[in-house]
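This report concerns only the one structure given below.
As you look at this complex, bear in mind that one protein chain is not there, while each of the others sits in place.
A and B label the chains in the order they appear, each numbered from 1.
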Amino acid sequence: MSKLELDDLRTYYRMEEGWIEAADGVSLSLEANETLGLVGESGSGKSTVAKSIIRLLPDNGEIVDGSIRFDGEDITELSKRELRRRIRWKEISMIPQSAMNGFDPVYTVGEQIVQAIRTHESDVSKAEARERTKELFDDLGLDEERVDDYPHQFSGGMAQRAMIALALAVDPSVILADEPTTALDVVIQDRILGTIKEMQDELGTAMVLITHDMSVVSETCDTIAVMYGGRVVERADAETIIKRPKHPYTLGLRNAFPDITADSQELVSIPGSPPDLLEPGEGCRFAPRCPFAEDRCWEETPQPETHGDGHVVECHRADEAEYLRKEANRPETWRTDD
Amino acid sequence: MGLREYVVRRIFQLVITYWAFITLLFVLFRAAPGDPTSMFVMDGMDEESRQEIIADLGLDQPLYLQYVDYMGQLLSGSFGVSFRYREPVWDVLVIKFWNTIFLMGAAVICAYVIGVLAGALLGWWRGKRAERVGIVAGLMARSSPEFWTSIIVLSVFAFWLGWLPSGGMRSIGAEMAPSFSARYLSTDFVYHLVLPVMAATIYYMATPLLLMRNTMLDVLKADFIEIKKAEGLSELTILYKHAARNSILPVVTMAAIVTGTAMGGSLVIETVFNWPGMGREMVEAINYNDYPMAMGAFFLMGSVVIIMNFVADLLYVYLDPRVEYK
Partner (left out) sequence: MSRETQGIDSMASDDGATERIRALAVRTWRTFVDVFEGDRMGQIGLALLLIFALMGMFGPWITPHDPTEINRDDDGSALRLEAPSTDHYFGTTNMGRDVFSQVIVGARASLIVGTIAALIAVTIGTNIGLISAYYGGWTEDVLMRITDIAYALPFLPFVIVLVFLLGPSIWSIIIVIALLLWRSTARVVRSQVLSHKERPYVESARAVGASDLRIMYLHILPNVLPLAFLYAAFSVAWAVIAEANVSFLGFGDPTMISWGQMLFEAYTADAIRFAWWWVVPPGVSIMLLVMAAFFIGRTLERVTNPELRHAE
């Protein structure tokens, strides 16, 4: 049994004009101690998936179908109160994009971590919780004394470490990390990712790493799921996704980042813009931007199909992957005529 | 700039403001066009006593000497003698000052507690029907001048229901207690306090209420609120310990302004409820041409506002760890 399993999750946002299908039939699974990379452009639905898991959707957002199983139990069925007491932070915690804004500015970082510990472990005294916070700080390479500092007294990288301390405070089994290093510069980015990885191995925590950055996932993740237009278009183990992707979108994404493939010198981005998810109807959502789109791509929505060992692809032309890969490496393929 | 330096600088500003305020008072009451006695002296005063008063007040002196004299008097705590009571202004005002402070202080505190808590709730309820109702109620309260809320409250609770007294500070026949604490801690006093405080609270509550709601809307959008929710904290903790606590800064700075309004409001509320305070005294002093009294009351009211401004600034620094001492 997987630690966390999403089955055909559909999360929509209600608008005046209709429903926005932000996550439309997402299926994923996460084993204990596994790191899953969730990759896609902004608006691809990756954050919606994370927010659905911990149920922090905006007022107009709604999980309309599908299930989210945590240790086999469907947590979409839980009441808010139960979710709060049993799941949130205790089992599933999160690391936000900007740690600086993730802390309440008017309390010290230590106070906030102590509060999180004592919310979930009521028998822990303030002093004990404080001791634990100091230990966490120490483990994460932060000076223990800094528990008494306010968030604004931390640098970006330090704040992110403190945020990881907060995320690990009550020893959750899953961490949702939403672009945890995007706001930082590259050197610090690497160090933070290293720290996360280390802590994760030590504590046996599973993680969903959400990012738009292919290079980040390639280094950190065991499996990768690529999202486009609210759907998981391709998922497989990291090596397969990096070396032998089948979906044209993944191919395009790979071209847009430097250090993954040596084949292409030029960085090529995918022309066009993300799809409008307001009741999009039938057809592959990537078709308008896909250089390989055929007639049926516009008419039928491709369904997930398994190609070999756990490699799931949603593309009508997945069988021609060899050819697509070769074509995709040529920058001209991605150039639009106009 | 360090905290100490900031406080020193702020104290310096306080002194400047105070000096300007006192000078303005002097200009208002002494250098106003025309002979002050023609405006201020009481009816039926003969020429001799008029001259006497002019000499008494030092009004025959050159203006700058009058000014020096006036500053000296104020610094030694003397406001002169009331025309109406023929007693030192200070002796009359000191009791009325506390009567006003208890009334308006209670009102401002009630207004702030209710306004902040309810305003936070309105922000939390954004988009709901209850929020709309709350906003309209807040705007209604803010649109009703103190005398109008006073009249409504008086009509309902004193005249119609008969639950509370319609005015005054103690029941007829009740002796004025000799000690300060006995005077203000008696149930009779509180009984008389309820209605005017209620009337004032309704009006002053609106400002913190609406401001609190507005800042809450901004704070609720902040990332940390989402994290606090994800942490599994209870809604009450997030609402009051985090969201409201972060929204309170602008509301605190408004406190000085609300106090200023309340000082002015005391004129109206004390008049409606026959409350023997500084505000009603000021209105009467002007009607009786008792200008030392009017000036004394104005001086005290201004002092309260200036000091509240100062306190609010210091409180701001205390409440926001991020503040830069500019």
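Just so it is clear, contacts are C-beta pairs under 8 Å (C-beta built on N, C-alpha and C of every residue); 3 or more make two chains touch, one makes a residue touch a chain.
Just so we're clear, the structure is a prediction, and the values are computed from it rather than from any experiment.
Colleague: For the full complex, can you list every visible chain touched by the one that's not shown?
Modeller: B
Colleague: Looking beyond the chains shown, say which of B:I95, B:C110 or B:I257 touches the absent one.
Modeller: That would be B:I257, which touches the missing chain.
Colleague: Tell me which residue among B:G80, B:G115 or B:G265 touches the hidden chain in the full complex.
Modeller: If we include the chain that is not displayed, B:G265 is the one touching it.
Colleague: On chain B, where is the contact patch with the chain that was removed from view?
Modeller: Within chain B, the residues that touch the unshown chain are 13, 16-17, 20-21, 24, 28-29, 32, 39, 127, 136, 139-140, 142-148, 151-152, 154-155, 159, 217, 256-257, 260-261, 263-265, 267-268, 271-272, 279, 282-283, 286-287, 294, 297-298, 301-302, 305-306, 309.
As a convention for this text, only the chains that are shown with their structure count from here on.
Colleague: Taking the complex as given, what residues does chain B use to touch chain A?
Modeller: Residue list for chain B touching chain A: 127, 222-224, 226-234, 237, 242, 245-246, 319-322.
Colleague: Using the touch rule from the top, collect the residues of chain A that touch chain B in their complex.
Modeller: It comes out as residues 54, 56, 59, 84-85, 87-90, 93-94, 96-98, 101-106, 115-116, 119-120, 150, 152, 166.
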